[in-house]
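Entry: chain A
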Amino acid sequence: MSQLPSLSTHLLELRGIHKRFGGVHALRGVDMVIDPGEAYHLLGENGCGKSTVIKIISGVHAPSEGEIILDGKSYGQLSPIQALEAGVETVYQDLSLLPNLTVEENVALGQQLVSGKGSLLRPLDKKLLKETAREAILNVGLVPDKALMSSPTADLPLAVRQRVAIARAIACKARLVIMDEPTTSLTRKEVDALIELVAKLRAQDVAVLFVTHKLEESYRIGGQVIVFRDGQCVAQGNIADYSRADLSHLMTGREIESQRYRTGTPQTKEMLRLSNAGSGDAFYDISFSLKMGEILGITGLSDSGRNELALAMTGHLELTHGQIEIEDQATQIASPASAIKQGIGYVPEDRLSEGLFIDKSIYENEVTLIFDDLLNRFGMIDAKKGREAARNISEHMTLNTSDIDLPVGALSGGNQQRVLIGRWLSIEPKILVLHGPTVGVDVGSKDSIYRAVQAMAERGISLIIVSDDLPELLQNCDRILVMNRGRVVDELDAATTNEERIYNSMLASYQEVAE
Partner candidate 1 sequence: QEGKSITTVVKISGIPWFDRMHTGVKKFAEANPDMDIKQVGPATADSAQQLQIIQDLIAKGTDALAIVPMDPAIIEGLLKRAMDRGTIVVTHEADNQKNTMVDVEAFDNSAYGAAMNVRLAECMGGKGKWTTFVGSLGSRTHMQWVGAGEENAKKHPEMVLVDPNNESFDDANGTYEKAKEILRKHPDLKGFQTSAGNDVLGVGRAIEEAGLAGKICLVGTGLPNPSAAYLDSGAITAIGFWDPQKAGMAMNSVAKTLLAGGKIVDGMDLGVEGYEKVTVTKGAGDGLLVVGNGMVLADKDTYKEYLF
Partner candidate 2 sequence: MRKPDGNLVLLVMLIVILLITGGIMSGGTYLSLFNIQSMGSQVPEIGFLAIGVMLAMCAGDGGIDLSGIAMANMAGVASGLFAMSIFPVAEAPILFTVTFAVGCMVVGLIGGALNGLIISRLGITPILCTLGTQMLFTGITVVLSSGRAVRIGSPEPLYEIGNGYFYDIPISFLMFIAVALVLGVVLRYTPYGVKLMMTGANPKAAEFSGFSRFRIVTVTYALSGLLAGLAGLIIAARNVNVKWDYGTTYLLIAILVAVMAGVKPDGGHGRVINVVLSAIILQLLSSLLNFIGLSNFVRDLAWGALLLCFLFVNRLALVDYFNTLLSSRRDPHASKT
């Protein structure tokens, strides 16, 4: 890696970037250098400013102070169009796909927008659009058939959307591709394809900047690591020179070791049993049972039916075959409300749109489920009782603020997730289904979420964790079910199995089923 003094050799350089949002000082003097053809891994805890620095590079935010040097030219701030013109393409954390436009348009419109320097008063070249989109879609390993190209992105599963977003980034002549947590909903196979793609991009002298919480992927990709803490860059260097412990330490300022969290053991009472359950063509013949205080992991590729299974157990999807028994009583779960009434809780995958009331207070978000139980004798909500309950939850979930009147949106993602999980403590469900409980959450937050999960199992709640994060399942579960093409293909003891074993089982069986 050459560090020449001249400006022009760097693709991009940030000097003394500060960013304030009202009273929040998100970035406190960031210096960073990006060179062509290199891969960068931007690491840091939730809320340390990673997304913010990216948004500054891609022109979404203007820095409060500092200088951006792009291709040797200095800017006080960039506009989205300037950044795009310079070849800075971004896959945002929220993907930033336009839900109502087709895949084709999402992928390829940007190219024509940029080549017209942002001018909108010009004709649209449909042919060029199709060609560009086709090529990019092929490059991310999707099949560019008409059905896909002409669907609105809102109709696609998350994993496909994520790849469409990546396709958009590489559809233009990119020189720097930024990806903010691009693999959160990708399965291992898809991640492999992405890693190959990155290698290809680098071979064409394109720089790639990753923001990620998944260290093992960063190690596989290699390149430089940039560590942020509290809005400052605390380290930059070759990733191979840092151990996991080093990085954790740099990010958090404290030691966190990887460990198996699961301590308790399931009780004998059977809480839930599915027999030959099925729903449409999403999943079939699912049978398993769950003991009191047991933690069951369910994993599989994104189209394996695991998401639908989670939804069906919690009243969001109708079960068309088989039956569900709760405490040996055959039952039906017709709606989320009925699931809750029967003691089944659900922490959805997408916490912002499905879980939290983002501009309502922490208090309201924590006691959401028990408003009807907080009544005093006038039929009003007993605020004292409610706040008591909310404080209790905050404490249990080790929230980093004691002010329960703050809007929940003011919390970082990890804390938000804790509120969402803690909500269920208020009704002590019999069964709690956690869907991707730590997606996009940093190490520190993960730690406290896992501890809280274990404490729930100790108290006799049966838990189901639906997740891609294999270490998470291994660290927390008693058993792990692997799903595939709508069926359970393997059942493993979490204490004795390992990641490799699960992957092999998952992929091997995938091919078997496919045949």
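What to note about this one:
In this section, a contact is a pair of C-beta atoms (placed from the backbone, for glycine too) under 8 Å apart; a residue touches a chain by one contact, two chains touch by 3 or more; residues count from 1.
Criterion applied: all candidates are chains of the complex that A comes from, given by their letters.
On a predicted model such as this, the values are computed, not experimentally measured, just so you know.
Among the candidates 1 or 2, the one in contact with chain A in this complex is 2.
Contact residues on chain A toward candidate 2 in their complex (touch as defined above): 23-24, 47, 316, 335-337, 339-341, 346, 348, 353-360, 364, 368-369, 371-372, 374-375, 379-381, 383, 400-403, 405-406, 410-412, 423.
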